[in-house]
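All protein chains but one are shown at their positions in the complex.
And now, subunit A:
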């Protein structure tokens, strides 16, 4: 405990001694404290010791118990080991016994089999013979020989039986094979099936399947030939003549489907499931050969190649004169071109062929899938087999020729669509009265054609085909169709008549005078409006088309993956581009209309504002208020202008017109107001007049155009103030206050138009 080391050096003098003494004292204090705490714990420790002493006898008991338990467990474990070793031995013995039994059985059966085979062969009972061979083949021959030795029997009997059975098996093989071939030659279906069932008993699954496949193919070939022959003999008057090759192809596919339907159960029960792919492979090869024959005849008789050559020419011309391929300049040039109408039937037949092939492929895929799912337990093997099928299908002649056929179809369809649209444009007709028919004939015709082509593509069941036709349709509409509309609208709406009523009257009178043709400018004007409507109606047609195609596709191709859907969607969205082009066209046409028929007309009407004084006496005011001559005239003029256009424009176009008119009127009103001076009463009248004008125009349309009048209304408010200072009441930043469209400078400017406002007052206003 003594932690102080006495250093003799320190004890030399009294100072040192003193220091050491102090140190010792403090140390003593420390020790005392420690002792106290230890003593304080004594009581606690004693209590603990007491409880430990109490527990001690119990611990003794636990210990002896534990020892006993451990002994018992050790004992049990040795016991168990002994027992289990015995059980293992027993198991071994039992399995050997049953193996032995099996071998004895085998030996006995071997005897039976070798005798049975002999008899069966003599009686030509191949099933029985094969069953014996099958039994024999399931035995382990080397083991049997050993067993024979082991039981000290003479091994020769067994060996004899073996060689006998081997011979019998060989004999049966050749016999069954030749019988099968014979049955095939004799077209004896029952015997074919009979021997087909025997192959697997002889361990000849592959051979049996391949022989049977060859047989099925020959049957297929036979009927296909017959079908093609009768197709070629079909008279052109026959109802099915126009789709006879599609029919023939369909018969081929149906034939294969039937073969699979009929024989799959047979194959499954005698060869086991999972074997269908082998047969399908063989059938596909025959299908490739036969479909090629049909396709060749189809190409020849439908003169497909010459049609394609013509179209290739046409395409070359179209792309070489790409910029000048204006649809409206159609009729003149190439006359000896195929009328698109003549392609109609051919196009139909092409799509049917493609759709049938798709259906056939789907059928095959489904059947093999089912078969594999039942017969192949391992998923990896299943996938491998399905991959094999896909590779086979993808590289099959049928798929290749269908891909080529789809390509041909797309070329023809492209031509059909472009030329039909061109024709519709060249035959465009316009009612002399737009009130009966607001668009010209080509809108309905063009969209009818486009829709027809896309629907036809859908009927081919090819997503890529549909997408391609959609893409072509969008190009055609956006480039060619829009440019026809544009070139008409570019000519503008020639003015000359004051309004349409006059144009109609002139038209009527020229008709009455025996001039059957309306004058060119009258016609041009009507055509302009009709084309403006064409563009507007086209946007609606596109919206409907897009919607309905999305649904039709979902119904026609139910197996679409997410990726397919995304592909289709992005092709459909190409129609958005067409709509945007059409909208721009309408806007362009409207600006033309506004420049020639609205601005020049509105201007004199509004200018009349300048002819009257707006500094009014009380008397003049009451007179003016009674008739409101300016605004009544203006509204009457606007009304006759609008009502002359209303029946000739589509609702949307009419609303656009009203909105343009509103912009123009407010714009010009602002100008004439800026040129006038007002007193209090003049301002009051103006405010009223603006209300009437705004009321009229907002009621003229279903669109909300009130916003267009905000500036004008605010100008009227400014000019209608009682006192100049009153403006501060309106000009406030509080919520709910007027959202001013006029700048403070503009407000000041308009206020100077009030002759009764002093300029100092105006200057003094804080805005």
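As a working rule, a residue touches a chain if its C-beta (ideal position, glycine included) is under 8 Å from a C-beta of that chain, and two chains touch if they have at least 3 such contacts; residues count from 1.
Assume contacts and distances are computed from a predicted model.
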item	value
Missing subunit (named according to UniProt) among the choices "Ras-related protein Rab-36", "Terpenoid cyclases/Protein prenyltransferase", "GTPase-activating protein GYP5" or "Cytoplasmic tRNA 2-thiolation protein 2"	"Ras-related protein Rab-36"
Among A:148, A:277 or A:585, the residue in touch with the chain that has been omitted	A:585
Of A:411, A:426 or A:676, the residue in touch with the unshown chain	A:411
Hidden-chain contact residue, picked from the options A:194, A:486 or A:711	A:486
Candidates A:272, A:550, A:577 or A:604 - the one touching the absent chain	A:577
In subunit A, positions touching the absent partner	319, 322, 394, 400, 403-404, 406-408, 410-411, 414, 464-465, 467-469, 471-472, 474-475, 479, 486, 562-563, 565-567, 570, 574, 577, 581, 584-585, 587-588, 591-592, 595
